[in-house]
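The structure follows.
Shown here: the complex without one of its protein chains, the others still in place.
Letters are used for the chains, namely A and B, taken in the order the chains are written, and counting of residues starts over at 1 for each.
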Amino acid sequence: MARYVGQRVKRTEDPRLIKGLAHYVDDIRLPDTLHVAFVRSIYAHARINGVDAGEALKAPGVVAIFTGKDVSEKIGPVPCASALPELKVPDHRVLATDKVYFVGHPIAAVVAADAYAARDAAELLMIDYEELPAVVNAEEAAQGGAVIHEQFGSNVAYKLTAGEGDIVAALASADRRIKQRIINQRLAPVAMEPRGVLARYLPGEQELTVWSSTQIPHLLRTQLALMIGIPENKLRVITPEVGGGFGSKLNVYAEEALLGWISMQLGRPAKWIETRRENMQATIHGRGQVGEIEIGCKADGTVTGLRYNVVADLGAYHQLLTPAIPTLTGLMLSGAYKIPAIQINVTGVFTNKMATDAYRGAGRPEATYVVERAIDLVAAELGLDPVAVRRRNFPAPEEFPFKTATGLFYDSGNYEGALAKALENAGYERLREEQRAAREQGRIVGIGVSTYVEICALGPSQAMPAGGWESATVRIEPTGTVTVLTGASPHGQGQETSFAQLAADELGVDMGDVTVVHGDTAIVQYGIGTFGSRATAVGGTAVFVAIEKLKEKASKIAAHMLGTDAVNVVFAEGVFSIKETKKAAAAAGDGKAADADSDEVPEPVVPVGEGPAGALPEPETEGRKKVSIQEVALAAHLARELPPDTEPGLSATYFFEPKNFTFPFGTHIAVVEIDRETGEVKFQRYVAVDDCGRVINPMLVDGQVQGGIVQSIGQALYEEVVYDEQGQLITGTLMDYAVPRAKMIPWFELDRTETPTDVNPLGVKGVGEAGTIGATPAIVNAVVDALSPFGVRHIDMPIRPEAVWRIINSSDE
Amino acid sequence: MIPAQFDYAAPATLDEALSLLAERPDDAKILAGGHSLIPAMKLRLAQPALLIDIGRVKDLSYIREEGGQIRIGAMTTHYQLESSERLREICPLLPECAASIGDVQVRNKGTIGGSLAHADPAADWPAAIISLRAELVAVSSRGERVIAADDFFVDMLTTALRPDEVLREIRINAPGGRTGQAYMKVHHPASGFAVVGVAVSLTLGADGKCSAAGVGITGVATKAYRAAQVEGALVGSTPDEQTTASAASHAADGVDANGDIYASADYRRHLAVVYARRAIAEAVAKIK
Partner (left out) sequence: MKIEGTHELRAPRERVWQALVDPSVLQRCIPGCERLERTGEDSYAATLRTGVGAIKGVFQGSVRLEDMSVPTHYRIVVDGKGQPGFLKGAGDLDLEERDGGTVVRYAGDVQVGGTLASVGQRMIQGAAKMMAAQFFTALEAEAQVEQGDPPPRHGFFRTALRAISGLLRQIFKRH
């Protein structure tokens, strides 16, 4: 059956992308389109005493200017879907009204005939700011000082304690207790395509279409309908080509609602394309956790308990999932280990910055970093090999499903298997010998290991704010081509390819005959979207089950066509045939001959250009033993001779609700060498073994892992969103915010183990975030290992050469 | 990009460009590749009223040998310099420096003249140009003059070019004898600019002693500079490991170094010393 699944099939998306033929939001041109430019705060915290649009309104081409006063009563607040106990939720209007809370906070929307006129006019808007003290440091903000949202009396948005086991006793019973301050710095997702919105309201039809670069077309439709006050069935959201999201487009943004509303007000299409500077300022950031870990262990390395007290820098407002991200960190604090007692104490704090939210990994990279650093701290404290400490705390394969002290059930795992394979691929023992030899030569070499586990396939609806299922409709058209409608919303992951592989194999058709459709709420049934490494594990499963349903119906029609009962029909390689009885097989010769027979697949019906115009050919069924699925599809649509009580048409829809998350895992090993004179960190090797369950397209999986590792390298060594003491964003462009380039990336030696899950019938777990979760601690552990002769146990990210140089320069080896 | 409004002219001749510039010296800018000017315009930090694109002016893009000099047209792209076989033979520092700039797209469009005239404090070319003691030919409707590399860089983003002048050509005396050259830099991870970049051109006499040395350093201060003390310590000495280290230790002497969020002034000074030593050693190694 597996003609495609498991193969390194090239992405069918790529030719149009490479040739520049794809259509992103900005490529969609509608006549009479108005262009919107936003005037954004240049202060982190200020009172707006007035907005004077007089000059701007007189500028050539300007059609309208909207300020917070104009819209705040007309458009509902930007939604936050996280429901935490006693969460403080500030009223987040689409434009600032009396105060601005972060650099980039939108104050006014200037609408003009073209983008140039809009931007020119935006510069003429006079805003009377009264600067207020900026709250920049999250830890200090939690303690007191200036308050951002005065109605709450403090900057603390919520406090949350989670975990199981008696943490106090667990730490007290430990032979050693280690504390370490640990930071997951703020990062910018930097999708290659910034955000963009085009909205078109048709006053006659009273229909609004919003094209947006989003990961969640249906959820966006629901939220926009509520915000703008248009019936949801009169609102259509289309996500054309989306140039990456990394979680930053798993959101509902002020601009999306505003553009829709503006188009409704003015009766003309309205477009806004985010600039990179706006993207850095006003698209969500990720991470932003400052914490302290305390880990207790026995002398043999057995971990007795882990506590993580963390201040989460939420930014000025809650975006869709802002407060929820640290809770995901809490869930994953057990890592790949049996830790009897775990406690997380989160303090979510408002700051005068852009909101943090889901960035690739979304809370799990933070957890994995904390746990994997903690394990290395235990090893350093006890003078043990970090690999040995990991092994000591692994659950064995037979302990699955494995319950953690964070309340999760890990579905399946073989952590030792992935570790052993990675150690072998890396030549770990030899690497350690080489490290000893290098140190004798005065070289600074380090080996870092991370044995991660992640939570994927988000997730059961019980655990999700807006449904954790995914939908699929699979349809075979009269001409035999297959249409797959998925509620997932791929934006670079390649599911147009992998879902086509899956459908083609399951239906026995050519991949070229399968089209995967997504991202249009008028075409695709309601869906949840693509994030949390869920599209294949949840969305792919929906496709798979929908196909099963479809084949059931097709089988009935085929049986009818073949003059037999469905129980007598078998389906293989796209053909329904009458099950051969033993007698019939004998008559036809041996089994091989029967197989050879089945090679004569009937030609698919291709009606185009054949017969009289408009007439479809009749499928020939008289006296036949086989019928192709395409013929069945045609018969189903012609509907002249269907079995009794059978609906015409051939399509099936399935909404798949997973019973659990999945828990992929793996081992990453980084080998680095540090330039003693400059502190520069250079990779020598990078070895990864990932286990994401069953693999549909190994090339796509490799691509996901590679991209994720690159973003981990970014967090470990280069990236940091920096606000200065006044809350000015000083990494405002890609001249200062360092996204890793190809030449900073080592060769990745990738490998896999395959431990299927029983959470879904495909056995797939998801891999979209593995790289960003597993790699960061491996890299930092390698650098710390390299610097251990200088007495280093920890170093903060991003590890800049100057910091390393200062350590080397100021220490005695 | 959505810049402020500007007029655009694409003259076919240099004379035409110069007369346009002479008319509006204060609000016109020359577009010579645009890899610094266009981003500044996009951010509206630069709002020239007139953009004079000299990309269509003939005969500004060349690498020639004339009168014992290498002559490079100002509109010669980084890639043309990087890929010149002849330069690799006679002045390998130029292709080496070119290859370290930005990425392929930048090198395909960006020009040596555009980079020099913009005088970014972290640009690569100024270090090479200073170390090679190049001459820069400036031309205006009033005539032509030659500016020594040492006099060309005045301050941050500021050159000796007058508002009505265009940089037309770079002249370099082809190094003779036993010369070794090297350009080594620390790439800024975001911009690709030089956190520190050191260009070295060093000639040995028959006695094995250094007879001439040029050391240019970029990225450290508000402008690229000649490390005169390093050169002084090298000339007349045998550039062995010890001499090299000792000479290089002066790489940031008397320099008011800049710091930013990526690298402090102290660290930049330190990198200047380390990279000066490495670049000298590499230049020497290339001789043998």
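The rule we apply is simple: a residue touches a chain if its C-beta (ideal position, glycine included) is under 8 Å from a C-beta of that chain, and two chains touch if they have at least 3 such contacts.
Source: prediction; values computed, not measured.
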item: Per the touch definition above, residue among B:50, B:106 or B:157 touching the missing chain; value: B:157
item: Chain not shown: contacting residue from B:122, B:172, B:224 or B:247; value: B:122
item: Option from B:21, B:37 or B:186 whose C-beta touches the chain left out; value: B:37
item: Residue among A:12, A:281, A:304 or A:322 that touches the chain left out of view; value: A:281
item: Positions on chain A where the hidden chain makes contact; value: 42-43, 103, 123, 277, 280-281, 724-726, 728-733, 735-736
item: Touch list for chain B against the chain that is not drawn; value: 29, 36-37, 40, 43-48, 118-119, 121-122, 154-158, 162-163, 188, 191, 193, 221-222, 256, 258-262, 265
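Operating definition for what follows: only the chains that are shown with their structure count from here on.
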item: Chain A residues touching chain B - in the complex, by the definition given at the top; value: 37, 115-116, 119-120, 123, 275, 277, 677-678, 680, 717-718, 722, 730-731, 733-741, 744, 800-802, 805
item: Complex interface listing, chain B residues touching chain A; value: 2, 4-5, 39, 43-44, 103, 186, 188-192, 261-264, 267, 270-271, 274
